[in-house]
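Below: the structure, in structure tokens.
Excluded from the complex is one protein chain; the other protein chains are retained at their positions.
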Amino acid sequence: MARIGVFICQCGKNIESTVDTKKVADEMAELPGVVYSCNYRFMCSAPGQEDVKKAIKKHKLDGVVVAACSPHMHEKTFRRACEAAGVNPYKCEMANIREQCSWVHHDTTKKAGTAKSIDITRMTIERLKKNKPLKKISIPVNKRALVIGGGIAGIQAALDIAEGGREVILVEREPSIGGNMARLSETFPTMDCSQCILTPKMVEAELHDNIKLYTWSEVEKVDGYIGNFTVQIRKKARYVDEELCTGCGDCLVKCPFKAPSEFEMGLATRKVIYTPFPQAVPNIPVIDAARCPKIQKGKCGICEKVCGPGAIDYEQTDQIVTEEVGAIVVATGYQVMPTARFGEYGAGKIKDVITGLHFERLASSAGPTGGEIRRPSDDKVPDSVVFIQCSGSRDEAKGVAYCSKICCMYTAKHTMLYKHKVPDGQAYVFYMDIRAGGKRYEEFTRRAIEKEGAMYLRGRVSRVYERDGKVIVQGADTLSGDQIEIEAEMVVLASAVVSRTGADQLAQKLGISYDRYKFFNEYHPKLKPVETVTGGIFLAGTCMGPMDIPDAVSMGSAVAGKVLGLFSAEEMAREPITASVNTMICNACWDCVVACPYTAIEKEEVRNKKGEIVRVNAKVNDGLCQGCGVCVAACRSKAIDLAGYTDEQVYAAISVF
Amino acid sequence: MMHKLAKDDIQSDILGQIERVSGEELNKCYQCGNCTGSCPVSFAMEIPPTKTIRMLQLGRVDDVLKANSMWLCVSCLQCYSRCPKAVSAANLFEALRQLSLRKGESHEEIKDLPFPFLKGAPQQAIVSGFRKFVS
Partner (left out) sequence: MKLTYYPGCTLNTVAKQFDASAKKSALELGFEMDELSEWNCCGASFPLTPDNIMGLSAPTKVLAQARKAGDTVMTLCSVCYNVLKRTNKVIRDDTDRRDVVCGFIEEDYDGSIDVLHFLEVLRDRVGFEKVKEAVKRPLEGLKAGAYYGCMLLRPFEDMGIDNCEDPTIFEDLLKALGCEPVGFPNKIECCGSHLALGKDNEEIVTKLSGNVMQSAAGSGAELIVTSCPLCQYNLDGAQEKLEASMPGYRPVPIVYFTQILGLSLGQSETELGLDTSRWDARPLLKEKGI
């Protein structure tokens, strides 16, 4: 006969307000196999856990049911307490009488809540009687990390992991690392030059012994599980031998063909063989194959002729390299909503309507205008600039309900940069709210208004159009209540921060989830902000939502801490909740093989001594199995059971009714 | 000017009625001002669209009904077309007009209309004008 202890938690008022926990405890005490039952204010508190341990010893318990919150909250807590007191942790079960009972009842007479709690707890007790003691599975951990994305978040994560003594593979889609931060002129609120603080980190990442850099590369395929991932990386053809190239730049000078620069977002041109910007890391050019006449038509070949070390290789093809890693950090960043999306602001057809990222390039001393603010249409220094905040953000009609978080700050910065460079100029800012939460942020926006003369107008701009060489901005100042028309010479949209094109495909490759905006989901918004639901895969930076540089860097470092923690032991223990096949019943239909989302089930052939196949059946790989239970449902002959969730346990739970 | 605000203003029946008649939810409006900026007639309105919605949120229905704004709204739908929250100020103005017209209070009397107008204007102007102005 089982010796079960039942512990009913009041959770302060959370449970007690709609459940009579004393009554539940009393009823449970009457059940066969239950030798001890009590209620308590906070079971999860130290004294509460102590009570569990004491009861285990005193009543020689061999199983424990805690009726409290969701197992997501405290299953681990109580299983640990049981283990400490000598009971197998998998002989401890939670009965969820909070999320699934007390919180959904409003009846303070406690009638319904108590009745339902009794049912839930009884089911758990019957289930527990069929629980088997399980042992944690230990799996080896490959102590190398993959970081996807070489922006500031990815660089920070890579550097911190590398400094922690572990190898890092850093994969970047563009020809250089640096990400969007490399585009920025100066950074708020300190106004230090973005390049000046970023490039040392880029160089450090390149030179670090523990970091292996793959630029102009993309993750193709990911297999495996926490501690044991196999990643295929597509190294796109660069047409330049990375070993031979010295980065002298002769080819860039001599190449006769030009194309719009991606890095300058069309504000300038680059050569067809190019590095995106002078401080690119690595300083190795890439040939734009689609535009290169040599590659397309076999005509030209100048770069090959001028290359001293003979590094040009027109025959290069994409290569797939395979890397084995134990953890993956996703740091793929953001992009901004393009001006073409704003029909009311000229749909991208008005040259002098640009995004904030374009303005960064205009203000950057390394940018196309050498840091002078000149408008794209005719290079004129604009005598007035209108900045439009919340362009696309907080705009459900454009499908973006969220706040892009960084625009209030960078727009204030833009007005200052503009004022410093064009002292006679006038900056206007249309805003809805000024969101300047952050250290020295509020002071910064006030400085733009009070000291730098930016005219802030509270309202949204309805329409932007051209008239006589001016850009006419029509909007409202809701504080005065009036309609406003400004004849501006340039308009800067603080365009919404949106997820990267293709973010959803990457998420599908990795098996992580994303929200309706295709930002990646963290495991828990407060308590597990850098983890994903998939073990061993972590997030850093704006791929999970809009954030500024300090937040992205913090996340990069936080993630490094998590990865180093995972790498701190030779092996990691994991939950023994895995499926197993009863080979005597399995009829080898392979439905489970098809159903398994983790490719954890393989076909097994059993042979006799003569080597003849006597039976074929399915077999579950413990390392890969995530315990999702899909195979259990798929199996027609009921040959598969999931440890901790066996049919026997489930039927026992149902049997109380 | 000080305006006393009490919960009865905000939870009044008349606001519920305006929401029901117009089909709009007043609290969706976050006062960005796009409607006032877009509105071709806001220059002539005593209370421009954004402020009209604000005053309705505050329950100041009488003030709004006294203003000329609702009679000037041309129903061109620029306000709604560009609203990031899909609120139609035009529908709200129509509801306010209906509130008045359904009490039998006309804004224009047919007998006052200038004869040359009635003779030259397209029929559609007369019909739609009657619908907007005459109870």
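General remarks:
Order of writing sets the chain letters: A and B. Residues in each chain are counted from 1.
Here is the rule we use: a residue touches a chain if its C-beta (ideal position, glycine included) is under 8 Å from a C-beta of that chain, and two chains touch if they have at least 3 such contacts.
Just so we're clear, the structure is a prediction, and the values are computed from it rather than from any experiment.
Of the chains displayed, those contacted by the omitted chain across the entire assembly are A, B.
Checked against the hidden chain, the listed residues A:465, A:517, A:590 or A:645 yield one contact partner: A:465.
Along subunit A, the points of touch with the absent chain fall at residues 343-344, 347, 349, 465-468, 472. Taking the complete complex into account, residues 20-23, 40-41, 43-44, 71-72, 74-78, 80-81, 88, 90-91, 94-95, 98, 107-108, 112-114, 117, 120-133 of subunit B touch the chain not shown.
The rule is short, and it goes like this: only the chains that are shown with their structure count from here on.
In whole angstrom, the spacing between the mean C-alpha positions of subunit A and subunit B is 46.
Across the complex, subunit A meets subunit B through its residues 344, 390, 394-398, 432, 458-463, 474-478, 481-484.
Residues 30-39, 42-43, 47-48, 50-51, 78, 82-86 of subunit B touch subunit A in their complex.
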